[in-house]
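Structure, as structure tokens:
Let's look at chain A:
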Amino acid sequence: MDIIRNFPCVSIMLCLFSGILTSGVKEKAAKYINRTLIMTVIVLNALTLYYTLATGSAFVYVMGMFPAPWGNELRAGALEALMATFFGVIMMLSLCGGQKKLFDEVDPAKHNLYYIMTDVMLASLLALVYTNDLFTAYVFVEINTISACGLIMIRQNGRTIEASVRYMIMSLLGSGLLLMGLCILYDLTGHLLMSNIRQSIIEITKHGLYQIPLAIAICIMCVGLAIKSALFPFHAWLPDAYGYSTVSSAAILSSLVSKGYIFLLLKIFYRVIGFNLIRGSHILNMLFIFGLCGMISGSISAIWEKDIRRMIAFSSVAQIGYIYMGFGLGTTEGVVASIFHILAHAATKSLLFISAIGLTDVSGGSRSFFELTGSGYRNKIAGIGFTVGSLSMVGIPVFSGFVSKLLFAEAAVLHPDQKMLPTLIVLAISTILNAIYFMKTVVRIYVPEKASVVRRKGYFSVKPGQQKLYTVTIICFTVLNLFLGMMSEPIIHVIKMGLGNFA
Partner candidate 1 sequence: MSQYWILAAILLPIIGGILTPVLPFKKRKQMMFYLETVMLVTSAIVLALVAHGTMEVFHVVRFVRNLSISFKIDGMTMIFGGLVAVLWPLAMLYSFEYMEHESHEKVFFAFYSITYGVTLGIAFASDMLSMYFFYELLTLVTMPLILHTLTREAILATRKYLYYSIGGAAFALIGLIFLIVYGTTCEFEPGGVLDMTKIAGKENTLLLIYMLAFFGFGVKAAIWPLSSWLPQAGVAPTPVTALLHAVAVVKAGVFAIIRLTYYSFGTDFLRGTWVQGVVMAFAMFTIVYGCSRAVKETHIKRRLAYSTVSNLSYVIFGATIMTPLGMVGAVCHLVCHAMMKICSFLCAGAIMHQSDRHYVYELNGMGRKMPVVFGCFTVSALGLMGVPGLAGFISKWNLAKAAVESRNVQAYIGIICLLISALLTAIYMMSIVIRAFFPGKDFDYGPLEGIKDPTWKMCLPLCLFAAGIICLGLFSSPLVRFFGDVAAGLY
Partner candidate 2 sequence: MNQSFMIIITVFFPVIYGAVMLLAPCFKTRSSLIKATAAGLAVTAVFAVLSIFGGGSFELLKLGENLKLYFRIDNLGKMFAAVVSIVWLLAGYFSFEYMKHEKEEKRYFGFYVMVYGILMALCFAGNLVTFYVFYELMTLTTFPLVLHSRTREAVMAGLKYLFYSLCGAYMVLFGIYFLNRYAATLDFTAGGSLDMGLAAGNEGILLTVAFLMILGFGVKAGMFPMHAWLPTAHPVAPAPASAVLSGLIVKMGVLGIVRAIYYVIGTDFIHGTWVQTAWLVLSLITVFMGSMLAYREKVMKKRLAYSTVSQASYILFGLALLEPQAMTGSLLHVVFHAMIKSCLFLSAGAIIYKTGKTNVDDLTGIGKEMPVTIWCYTFASLALIGIPPASGFISKWYLATGSLESGIPYFSWIGPVILLISALLTAGYLLPITIKGFLPGKEYDYGSLKKAEPVKTMLIPLTVLAGLSVILGVFPNPLTGYIADIIGTLF
């Protein structure tokens, strides 16, 4: 049974090696390698999850011979395992869903590059999830950035390149700050392993030393990760990056990359600095306010947006706002809600991106909102997918979005001090805004287009049978959504338990 303890490390290594391996082979082989890899990763991490749940505690995996505090460590708890598994699943589905589009948009020579990128991306995500060492985290953040950049610009047109540059710049700023922050931390504590830093920080605070540098460090790290995960004021790069890259990249970026950073931030809060200390500092209020602003402003810009994919991108700005708002509440319920929303949003947003692409394809490839009239009939499965996604985003019961909204609201209600009302009001308002732009689109895609227009513009319609993989993906996503919406109980339980293991 203890062999499972190796799985986290193994899965990371697998990803990296398969990346190297892929670079040598033809693209078809690359595809299979990639798929099998992801499947194995999913399986391994699922086993890890099972193991951690069975033991009910987290375990530490020592890399190399040196024990703490010198060596490097991985740490796997229920929450980490859950995240890893989920990331794997989402990545799998996104790739399958976007595959056809990938063939159309990217020239075949670059395909195995693409797969390399995804492998590396997965590796970095897993590393971010599992690592117990801040500097390792930094390194993988950078790797993550690079691979993400690759994913964006794999589709060679001006937009994507420009987008990737912007993305690059912002995230470099972010990682710079992160690095600076952890250097200061290291300076203060003399450790890089999270658990050790934690202890020495407790020591420091007990004697009341170095309070200002500590605060600065926390602040810098938060800002850095906030920039990388496109929190409200720093989201300028996001719409282009998500809006113009090839669809599976968009799905992966929106649902995984930013979430990886957020998860890292969470670990820093809980495992490095300690949540009580964070709660004491004002950083949370800052995040809270930014989160609220993000929820509103993101939705508003989405309403003004005429390009459907950019619209979805903007909506993820709003959703990230939700997550930070949850952190900002500074209560365990809030954090639980945020983590659940990470999952829910990942499942929903990638579904939205992928179904949106199906809709735009049958509308002469135009992404303009107005061209989409009646596309829900031309490509039924995509229409259904989009509707499901929208309903979940709006927060209709039985869909995942509803549960997370429920959790957020409950956390807000249970919140001791005056953060309650603003949270509730903003929640309600942002729900309305979501309803406005998503429902507008749903209505639009189900208003049949005049036959004459269809003929003139040469729209064609697609049967679900014609693109089996796509159909299957959409169905899987829908099921996933419903699962999160209706069977949320065990997942929330896992999250709570994982948080318990964190400390």
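The set was built so that all candidates are chains of the complex that A comes from, given by their letters.
Simple rule for what comes next: a residue touches a chain if its C-beta (ideal position, glycine included) is under 8 Å from a C-beta of that chain, and two chains touch if they have at least 3 such contacts; residues count from 1.
For clarity, every value in this text was computed on a predicted model and none was experimentally measured.
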Candidate number, among 1 or 2, whose chain touches chain A in this complex: 1
Residue ranges of chain A touching candidate 1 (in the complex, touch as defined): 391, 394-398, 403, 405-407, 409-410, 412-414, 420-421, 424, 427-429, 431-432, 435-436, 439-440, 443, 446-448, 485-486, 488-489, 492
